[in-house]
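Some notes on the structure that comes next.
Let's look at subunit A:
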Amino acid sequence: MDPQTAGWALVVALFLPLAGAGLLALIPARLDQQIRRAAVVITGVSFALVAAITAAFDFGDAGTLQFVTDVSWISAIDANFHVAIDGISLPLFFLTYLLTFLCAIYTLSNLPAPGKPKGFLGLMLLLQTGMAGTFVAFDLILFFIFWELVLVPMFFMIGMWGGPRREYASVKFFLYTLFASIFMLVAFLAIYFQAGAETWSIPELSAAAGVGGTTFQTWAFLGIFFGFAVKVPMWPFHTWLPDAHTEAPTVGSVLLAGVLLKMGTYGFIRIALPILPEGAMRFAPMIGVLAVIGIIYGSLCCLAQTDVKRLIAFSSVGHMGFVMLGIAAMNEAGIQAALFGNIAHGVITGMLFFLAGSMHERYHTREIGVIGGGMLVKMPKYGVLLTYVAVASLGLPGLAGFWGEFAAMWAAISPGGDLGDAYGGLYLGLVIFAAIGTVLTAGYFLWLLQRVNLGQPPARWADEPLDDVLRIEWVSWVPLLLLILALGVFPRLVFGVQDAAVTNLMSFVTG
Partner candidate 1 sequence: MDWMLDYAWLVPALPLLSAALIAAFGKLMPGKGSELGVLSLAVAFLLSVGIAWETFTAPAPMEPVEHAFEWSPLGGGFVIELGMLVDGLTAMMFLLVTLVSLMVHIYSREYMQGEPRFTFFFAMLSLFTFSMLLLVIANNTLQAIIGWELVGLCSFLLIGFYWEKKPNQDAANKAFLVTKFGDVGLIVGVIVLSVPMFGASGSPFNILELNQAAADGAIGQGTIVLGMLMIFLACVSKSGQMPLHVWLPDAMAGPTPVSALIHAATMVTAGIFLLARLYPVMAQSLLVMSVVAVVGVITLFFAGLVALVQDDLKKVLAYSTVSQLGYMMAALGVGGYTAGIFHLFTHGFFKALLFLGAGSLIHAVHSNNMSDMGAMRKAMPHTFWTFIVGSIALAGFPLTAGFFSKDEVLVAGQYWPYATGGLVFWVGLAAAFVTAFYMARVCFLVFWGESRSHHPPHESGRQMVAPLVVLAILSIASGYIGSPVWDDDNNFGTWTATPVLAEADYPFVADDELGTGLQGGGEVLAGGAQGQAGSASVLAVEGEEGEGLGAGSILHGPPSWHLDVLLMALAVFLAAVALAWRIYGRGKPEEDPTLNMGPLTTVLVNKYGFDDFGYRYIVVPVRDHAARWASWSSNVVLDGIVAGAGKLTRDAAMTTYRVLDQKVIDGGVNGAAFSAAWWSERLKRVQSGDVQRYAAVLVAGVIVLVVVFAAAR
Partner candidate 2 sequence: MSLVGPLLLATFLFCVGIYGVIARRNAVLVLMSVELMLNAVNINLVAFQNLLFPAEAAVSGHLFALFIIAVAAAEVGVGLAIVLNLFRTRATVNVDDVDLMRW
């Protein structure tokens, strides 16, 4: 595949899951296992294709768009079907396919009530196209469509296969994000008409070096900010997240944490910053402050949780705070950090949700107090995995979590543009508080480990036969476990891929 001409490959990879969803619909519902296997095959083939795209990707030229398809789509409004991939998109795109593939494998043996793999996997495939499309769309309208497309399958995933409060959680998720995204659409429209060229093309708008005046950019950024911030989620827009995560089925949580949240930060980086640099500069200190509040606040909330999944969900608020801090730095290092944090959080927290889900399968509860410790005795492999991933999540160097956090703080010390002169002290404070957040993060994870892993299992579980990690779980988890280590040891895997693309992107922002 020649990355310059093989745009078809990307399009095929993008719509293969959608076609697969159609295919699944044709299989009779009673063929339960066949449906699950078919989903594995579909996601597997998609993943293989994406792996091939990754292999063919010209890493030396990661700053320019590759695998481009740019055809007129809705001529009435100049919208194009413009998909492509560059160094910023590639890791997220890859992660999307990997996680979905693993989720499909996981679903071979684990599917919560009421079963119905056909519907579940069909929705998952639909979700996959939506998520993947968001990361490769280079037309604002197309981006928005993929963005919104994600809502519906996730709504059903939570609402039909979720926990006891699933209906509340699903509706809250849907409405909150929908509400925010419409403001985003309005901002897109305003950009379109203000751009002069009247184009939706993200590269063209970026190259225009700022659309409209400062006032316009401020308002437009506010609209976009709201849309993305809810998705991220930034404090104080995060309240949908714990509910959604807690109630969602395991696979839903994994994809939600692993990919969906990244759409928000990706949007900031791909759209908000280059197209509205002045607005972004104005808002950057505020974003930074909110990000750091999120870090501290999320960690504090984690300390108060008694529910494993809810704890992990709140930890996302903190971790995404680091990502946003990177963005608030408004320099290349910050964007690098944010993107790395995205990937790392996706892998680690995705894995944590897998673990939490499997824990729930065994204990039939997510209450830390009911589990009561002793998991290392009861299920030693499982306990080791939990320790490993928790330690990765608290940002230990050598594992994936560290680089995003450290680099974000490092970037924030010298924010881009004029921010350093105007807000130097503020940013120093942000760095310090963010660093304190890492202590809190360590605190709640250690506490979690102590209460779940260590000690002797309470009487009620002592004689209960609980399976240690199953084979199918190993298969679906090992790639993530390895990735956590690999990203920690070879940060170049992500930093290196992104470097040229980030440089290119930031040249639009800071000139």
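As a selection rule, all candidates are chains of the complex that A comes from, given by their letters.
Here is the rule we go by: contacts are C-beta pairs under 8 Å (C-beta built on N, C-alpha and C of every residue); 3 or more make two chains touch, one makes a residue touch a chain; residues count from 1.
Computed from a predicted structure; not experimentally measured.
Here subunit A touches, in this complex, candidate 1 (chosen among 1 or 2). The touching residues of subunit A, when paired with candidate 1 in their complex, are 172, 175-176, 236, 239-240, 297, 299-305, 331-337, 376-377, 391, 396-398, 402, 406-407, 409-411, 413-414, 428, 431-432, 435-436, 438-440, 442-443, 446-447, 450, 453-456, 490-492, 495-496, 498-499, 502-503.
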